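Heads up, the thing below is written out as structure tokens.
With one protein chain held back, the other chains of the complex are shown just where they sit.
By written order: A and B. Residues from 1 in each chain.
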Amino acid sequence: MEYYIAIASIIGIHAMLGLSVYLVAISGQMSFGQQGFFALGAYLAGMSTALWGLHLLPALALGVVVAAVVGLLVGFPALRVRGLYLAIATFGFGEIVRLAFLNVRYTRRIGDRVVGPNASEGFRHVRYIYDRGITPLEYLGIILLALAVVVVLFFALERSKLGATLRAVEEDEVAASMVGINVTRAKVFGFTAAAGVAGLAGGLFVHYSSYIDHDMVALPLAIASVTYPIFGGLGSFVGPLLGAVVLVGLTESLRALHDAREIIYGALIILTMLFRPRGLVDEALVLRVKGWLRPRAVRRPAPAP
Amino acid sequence: MGTALFDGTEQLINGLMYGCFYALVGGGFTLLFGVLRRFNLAYGSTIMAGAYAGLIPVYLFKAPVLVLFVTTIVVSVLVGLLVEFCCFRFLRKGHELAPLMTTIGMLIVIDETIVHLTDAVGLKYPAPFGDESLALGPFLIRPDYLAILVVSIACFSAIFWLMHRTRFGRAMRAVAERPEAAQILGVSVRRVNVLTFVLTSAMAGIIGFFAAVSVGSARPEMAAWLTGKGLVVMVLGGLGSFPGAILGGLALGVLEFEAVWFLGSSYRDILAFSILFLILMVRPGGLLGSRPA
Partner (left out) sequence: MAAAARGAPPGPGPVSDAPILAIRNLSRNFGGLRALDDVSLEVPRGAVFALIGPNGSGKTTLFNVVTGTLAPTSGTILFQGEPIAGAKTHEIVRRGIGRTFQNIRLFTRMSVFDNVWVAVRTPRGGDRARSETERAEALLELTGLTAKRNELVENLNFGERRRLEMARALATEPRLLLLDEPAAGMGALELERLTQDIRRLRELGATIFLIEHTMDLVMGVADRIAVLNFGHKIAEGAPGEIQTNQRVIEAYLGREGSRA
């Protein structure tokens, strides 16, 4: 049971990372730097509870806000470049954050423990949920609740004009500006909000694991975050959720095959891209499903030309 | 000569020599990007696969270093062709991110295969150039760095000759500039793509050999490390410019060595990535290039 709670917790946190990348992707950008915002959220939220004695909720909020503000500051210059250039620039940003935490030391002795970011030793003893007697199952509930809030926001976004605006920007910036869309503002909005989501995931993670270090926010996490939406699909927020569930679930359920596990994972990514370059849940599928769900009465007959 | 000036000069010499190595890595990424207009994120893994495979004849038959060197190159070329076949050949057009993801998939497959086969331990590499530092006037330099310098100059010359004096080179440049036009003029784009993979993978073999020699072992972290440096150099040089990549590699080498000496090693990588980020913001066309469209 413990094991399944752990997997579900990881899925919830990684789904949020996937949604974060997805939000950048639907405004036409690819970020390999969301793990940087994840790290910022984790360190800030962790410091808030472990060093400053804040309650979990304001701690998470602080992590979100700091990640989003940094996202805004990084987004303005970074979004001047696009496509592959931006992919590299964001990865550079992620590495800068990671290497900064590799060097930052801000600790305090609490009881017999050294608490706080401790350079290469990592940030240990984020014991909030243990000290308060929150069980893993209860904490899973908190993670899923947070995920549910994020998902509801995404649901609203996709049905809103803003969502359509982001997708228009993704597809053709010139055409988008030609219908009056402020392309820069749309992209910076997407990037900032996505940074906040990644920060939330980080804050939740550090309290789940009670520990974080720079190695946990390196290239493999960047790759995992990007893989969820691209494998799961860019047609709807369901895509990254599906991606996280399938891929995390898959890697865990293949533990028996543990030698081949990661290799199967890699091969699966290649095959998906060959056959469904926009992922499993792509735009065409989303429209088809919407067609099935729409009540027939609303369909009007074709007017005479 | 003051100590700081002396040390600075010694680091400059070392940095230039090691910068040649970075230039090779960035050059491999750049040639491939120039022709295909796509990133091959499995390039670091191709390098690593060659470096590990080169050890097989050494461990099995106590083969000499020359055999190791040749094996590295041959295996890298085979892996490169596998990457081309799995990740690029059957991709549909118009999806910029798809090759990024397929090569990430390949990176995972190759890296994990190696990790499982070797239990993630580094394998000791021979030191064909000895351990003794050479004296160049008052400065001490490492012999393997000197070998890198010589080999990379040979590589760059060969590539320039290939690109500007041969039919393949002309076809390559034509495809890099205008693939559609090249196709109309009877250049087989696929053939050029495959040959570019062969060329850059052969370079990967050479890189893998020297990477492992300079560290003393073949290690599983090699792929990520080389990918990071390769991307930085490619961006510094302006994506797709081979002379730019050489300049970018030298610049990165010098900067890193000076930074290690004067700031300490923990700042080396953060410096590299800060430069990467700044260059992309300020001069996205690279040191030599103009702003991309």
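Some notes on this structure:
As a working rule, contacts are C-beta pairs under 8 Å (C-beta built on N, C-alpha and C of every residue); 3 or more make two chains touch, one makes a residue touch a chain.
Given the structure is predicted, the values throughout are model-derived calculations rather than measurements.
Just so you know, the chain we are not showing touches A across the whole complex. Taking the complete complex into account, A:V183 is the one of A:V183, A:I230, A:V245 or A:I269 that touches the chain left out. Touching the missing chain, out of A:V152, A:A175 or A:L250, is residue A:A175. In the full complex, subunit A makes contact with the omitted chain through residues 161, 164-165, 167-168, 171-172, 174-183, 278, 283-284, 287, 290-291, 294, 300-303, 305.
Note that only the chains that are shown with their structure count from here on.
Across the complex, subunit B meets subunit A through its residues 39, 86-87, 90-92, 95-102, 104-109, 112-113, 116, 224, 227-228, 231-232, 235, 239, 266-267, 269-270, 273-274, 276-277, 280-281, 284, 292. Taken together, the subunit A residues at the contact with subunit B in this complex read 30, 77-78, 80-81, 83-85, 87-89, 91-93, 95-96, 99-100, 102-103, 218-219, 223, 226-227, 230-231, 259, 262-263, 265-270, 272-274, 277-278.
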